[in-house]
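Right, I'll just put the structure down here and ask away after.
Heads up, one of the protein chains got dropped from this complex, but the rest are sitting where they should.
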Amino acid sequence: MADPEIKSYAPRQESLSAAVTESRPAKAVLMIVSFAFLGIFLLLPLIVVFNEAFAKGLSDYTEALTSPDTRSAIYLTLLVAAISVPLNIVFGVSAAWAIAKFEFKGKAFLTTLIDLPFSVSPVISGLVYVLLFGAQGLLGAWLKAHGIVILFAVPGIVLATIFVTFPFVARELIPLMQEQGNGDEEAALSLGANGWQAFWYVTLPNVKWGLLYGVLLCNARAMGEFGAVSVVSGHIRGLTNTMPLHVEILYNEYNAAAAFAVASLLAGLALVTLVLKTLLEMRYGAEIAATRGH
Amino acid sequence: MTTAPAKAGWRFRQPSVIPGFGLTLGFSLAYLTLIILIPLSGLIWRSAALGWADFWAIATDRRTINALEISFGTAFFAAAVNVVFGTIVAWVLVRYSFPGRRIVDAMVDLPFALPTAVAGIALTTLYAPNGWLGSLLAPLGIKVAYTPLGIVIALIFIGLPFVVRTVQPIMEEIDKEVEEVAATLGANRFQTIARVLLPGLAPAIVTGFALAFARGVGEYGSVIFIAGNLPYKSEIAPLLIVIRLEEYNYAAATAIAAIMLALSFAMLLVINLVQTWSRKRYG
Partner (left out) sequence: MEVRVANVRKEFERFPALHDVSLDIKSGELIALLGPSGSGKTTLLRLIAGLERPTKGKIFFGEEDASQKSIQERNVGFVFQHYALFRHMTVADNIGFGLKVRHGPTRPSAQEIRRRASELLDLVQLSGLEKRYPAQLSGGQRQRVALARAMAIEPAVLLLDEPFGALDAQVRRELRRWLREIHDATGHTTVFVTHDQEEALELADRVVVMSQGSIEQVGTADEIYDTPNSPFVYGFIGESSALPVKVEDGQVWIADRPIGLSAPHAPQGEATLFFRPHDVELVDECNGCIAGTVAASRRVAGTRRVELEIGGERQRVEIELPVNHPAAQKSRVAFRPRRWKLFPTA
């Protein structure tokens, strides 16, 4: 076994010899095509968000953001993230421990199962809970008899959010912990540490940046999820409207400026996420493991 | 500890001194069961209860077929566009150094980070007849917003990072010597790229395509604003599910969802097969 290889995300810096690189004009064409494509498809939409948000001036902007409905949407979004992200952290760490530290039958299947939400339409992610908890759902009658409200209420939104976001932490940690192997934990155990101590003092510090990376992505998706939440929320203003849903309502009411004002907050969140993500990759690239993107 | 082997040599897991297997696996399975397996089996149970005749009637309903065609067609087209431009973008990011490369690289992940609803209204505003790009295209007779073309635009936005992020790491691993060898053997640059580099990247490109395609098929938030949502014309399958749900037509919603799921799993299978095949072949 070799020492854990240190992977760097820096591009290859050595200049390629003339024989193995494109001619200058070809390079220029490729770069122009790339920048134009990224500019039109990524940059312009981002600019539009902020442009429209401030189109009617700063006072309209702040007014849109301080309206009671917006404030309750912000509150609900934070609440949903505050519940679902920690739960997904516990799940992610736990699943990564089981999958990365042990060899067992059915491991590949379990890993595939964890990836499942990525290949299911968010609308279907919401639908399954409607089928389960809705009035016509499997548990609908029972829930009603016991006065438990899940659908069109916060618990349903939280469940749908957990469904679409739980792979993020696990997917980040599994390859990272697999790459690090069991050596450090074995060393800790041989020195007398118990399982919790080995995890707390050794494993966790080893994966903390990867964990943070996964949490960052998980949180961005949890706060921004639209499709799944839209299906289970019922769109009750001031009660079950998250920020993305509120954007939709405002937009459909032809209140574009207000919609973009709320959208600008979410875009800001996305930008902060990207900046932190990039910083993590630059600073701790080797400790976040080979998995970039998703 | 380990359970005694039931049959000679068969073990559920290999023994290890690392503790916590039961706890972590147990918790993970319980969580997965509650969050995924029970709800999903509810969906399967529901569609099974539907009966073949009803299922078939919903599946062959003109509106359902059109919605599925639109979803799969636009997703396919958008993924194809992304394969071309995504590969070029990845190449530029991996091979060329230019000021701001790091920022451009980070920006590729924007569609992952930007909530889909925000992307949806931004793209709609951009491509509406009076929008920045829509007003440029309108004189040419090209309508984007509220047409299937708009859906494609939204799905290009959504799918781009899947292609770039799948192809990019493989490009970074390309051994420079391989290109140098090709050059010493007399291949010109175009031949080297076409005959030596691209075939090596093909599995990654196919995987990126499949990921972008799968994501595009299920996409909802960014599409519904720009699509116009005309039944039979620009109504995507996920939206039809939502409409059926709002009509309390659970049966139809379930059936469409089941069809989409089946097709998505087929996609997943293809991705896995491609990856296994390429691992076997290229290591």
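Letters A and B mark the chains in the order given here, with residues in each chain numbered from 1 onward.
Quick note on the criterion: a contact is a pair of C-beta atoms (placed from the backbone, for glycine too) under 8 Å apart; a residue touches a chain by one contact, two chains touch by 3 or more.
Computed from a prediction, not measured in an experiment: that's the story for all the values here.
Pick out which of A:G39, A:G57, A:P86 or A:G183 touches the chain that's been left out of the picture.
Missing-chain contact among the listed residues: A:G183.
Touch as defined at the start, partner being the missing chain; which of A:I40, A:I74 or A:A193 qualifies?
Residue touching the absent chain, from the options given: A:A193.
To test your reading of the contact rule: which positions on chain B touch the chain that is missing from view?
Residues of chain B in touch with the missing chain: 9, 11, 14-15, 17.
Need a quick check: the contact residues on chain A for the chain that isn't drawn.
Counting only chain A, the missing chain is touched by 1, 3, 183-184, 186-194, 197, 201-202, 205-206.
The definition used in the following text is that only the chains that are shown with their structure count from here on.
Between chain A and chain B, what is the separation of their C-alpha centroids in Å?
Measuring from centre to centre gives 16 Å for this pair.
Looking at the complex, which residues from chain B come into contact with chain A?
11-14, 16-21, 23-25, 27-29, 31-32, 35-40, 42-43, 45-46, 85, 88-89, 91-98, 101-102, 104-119, 121-123, 125-126, 131-133, 153, 156-157, 160-162, 164-166, 168-169, 172, 176, 179-180, 183-184, 189, 192, 214-215, 217-221, 225, 237-239, 241-242, 245, 248, 250, 253-254, 257, 260-261, 264-265, 267-268, 272
For the complex, which residues does chain A have touching chain B?
Residues of chain A touching chain B: 11-13, 16-17, 19-23, 26-27, 30-31, 33-35, 37-38, 40-46, 48-49, 52, 90-91, 94-95, 97-98, 101-105, 110, 112-114, 116-124, 127-132, 134, 136-138, 159, 162-163, 166, 182, 185-186, 189, 194-195, 198-199, 217, 220, 223-227, 230-231, 243-245, 247-248, 251, 256, 259-260, 263, 266-267, 269-271, 273-275, 277-278, 282, 290, 292-294.
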